[in-house]
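Excluded from the complex is one protein chain; the other protein chains are retained at their positions.
Right, subunit A next:
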Amino acid sequence: MILGLTRSWSLAGYSIAAVIILPLIALIVQAAFPDEAVFSHLFDTVLPTYIANSLLLMLLVAMGSLLIAVPAAWFVARCEFPGRRYFQWLLLLPLAMPAYIVAYVYTDMLDYAGPVQRALRAAFQWSSPHDYYFPAIRSLGGAAIMLSLVLFPYIYLLARTAFMEQSSSLLHASRIMGCSPWRSFWRLALPMSRPALAVGVALVAMETAADYATVSYFAVPTLTTAVYDTWLGYGSLTAAAKLSAIMLLVIFTLVGFERFARRKQELFQKQSALNDSDRYCLIGFKALGAWFYCSTLLFLAFLLPFIVLTGYAIEYFEQSWDERFWQYSWNSLYIAVVVSGICLLLALILMFVRRVSPRTTDSLPSRLSSTGYALPGTVLAIGVLVPLTYLDFAINDVYDWFGARGPGLVFTGSAIAIVFAFTVRFLAIAIGSLENSYKRISPSLDMASITMGQTPKQLLMRVHLPLLRKGLLAGALLVFIESMKELPAALLLRPIGFENLATYVFQFVSDEKLEHGALAAIVIVFVGLIPLIYLNRSLEHTS
């Protein structure tokens, strides 16, 4: 704490926060405007279905992910079987797989013309779709399965940690009191991990609500696709904002639920970590069963789509290794670099003010600036469009007033809109990373350096910056990766003719020819693998 810290530092913090939450405010204000009948029309016709679809999808994905993830987490955390050590991190890989790519691969394989149905028809000599029943993959249920396959690692990760941190003496006690391992699981381990599972379910539901690409590809109308279509189809920003506001209601409910569950989790998980010898040693069929379960999951959620993708990439290498691939990779890269740089700088200022300011309210800017991460890409894009459109018009009006020709759409017509949206969305990551690093710097270092005559700026440059290096690097890396992967916001905000890797791949997915974009898709998958390595390493470190 620096008692004499000038107000200009606080002002800098508040200014940053104001810009970062501008889209959210703009969205709410815009949603309050009366609209041109588009929204009421939607409301009378399709909107109830969209909302129902969104809620049902969230419910299905949450249940599906739970069902998949809990056994896997239990096997890995509490049992010993061949390959356990590898599955521990291998089961995180599906997180790197964008759901729309998995969806594409399975659709290709399972629809009428795909190899599975062809083989069935050949085997049973069916000749038309009327001869047999095959579940439709392009449906709400199909989307739920695809999303569960790539989102289950969130729950897996939290459940694994929860299971591992449960004191083994509790389980020993229950065994001594006559509970079988199976009963101990149901009566003890599962109830104790309920808060962790609740956090996982909330995260999965938020990701599901934010998903645009999968449901759009499967033509399942949800709130997210509705926001997108309302803006691009009807061109009504107000109606899109109204839909976004409904979405925000859902998201903030989930955020509240997640916060609540996290607080409980802290109460439940305070015991000592697990000792290696405390795992159930599975042998024979049981070991095979556990191994089979984990491998099947890994195969379906990651290996199979990855192999298919690699196959496409090799087969269509000539067509995909072209000018456009390089151009769009470059677009992704430079946007990601710019966004990481901006996020890092803003996060550093926000966190520095929060740490040294003597005014308790100065922690507010960094908290406010972290809300962007909860906003789904489509909703955020609408939120960004509202103020930027207004600004663009205002600029051109000023030119007109002076009788000059306006510069056109400075913000919405350039990559600035994307950079702004990404910054709002990913600043929370950089803030979180710095927050963690700051916790490890003893406050007496600050006091030591200011009593030795250092100004706040010198404290930042000479002490904090060198000590935060790792946190800055990690934060920048994570923001970079998320910016490379983010699709929905880029889809809505890109200027005409502008593509990055994600929008480029999604274009091929929508056009039913991912083969040509497989190379770009693999780049996205690989970039997504980097944080998993990092995450796993930090987990190993703590355990």
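Quick notes on this one:
We take it that contacts are C-beta pairs under 8 Å (C-beta built on N, C-alpha and C of every residue); 3 or more make two chains touch, one makes a residue touch a chain; residues count from 1.
Simple rule for what comes next: contacts and distances are computed from a predicted model.
Looking at the choices "Ion-translocating oxidoreductase complex subunit B", "ABC transporter ATP-binding protein", "Putative tricarboxylic transport membrane protein" or "Cytochrome c oxidase subunit 3", the name in the UniProt record of the chain not drawn here is "ABC transporter ATP-binding protein".
Remark: the omitted chain is touched by one listed residue; of A:Ser40, A:Thr455, A:Gln507 or A:Asn536 this is A:Thr455. If you put the hidden chain back, the residue from A:Leu67, A:Leu345, A:Leu445 or A:Ile533 that touches it is A:Leu445. Interface with the hidden chain, as seen from subunit A, comprises residues 1-4, 358, 442, 444-445, 447-455, 462-463, 466-467.
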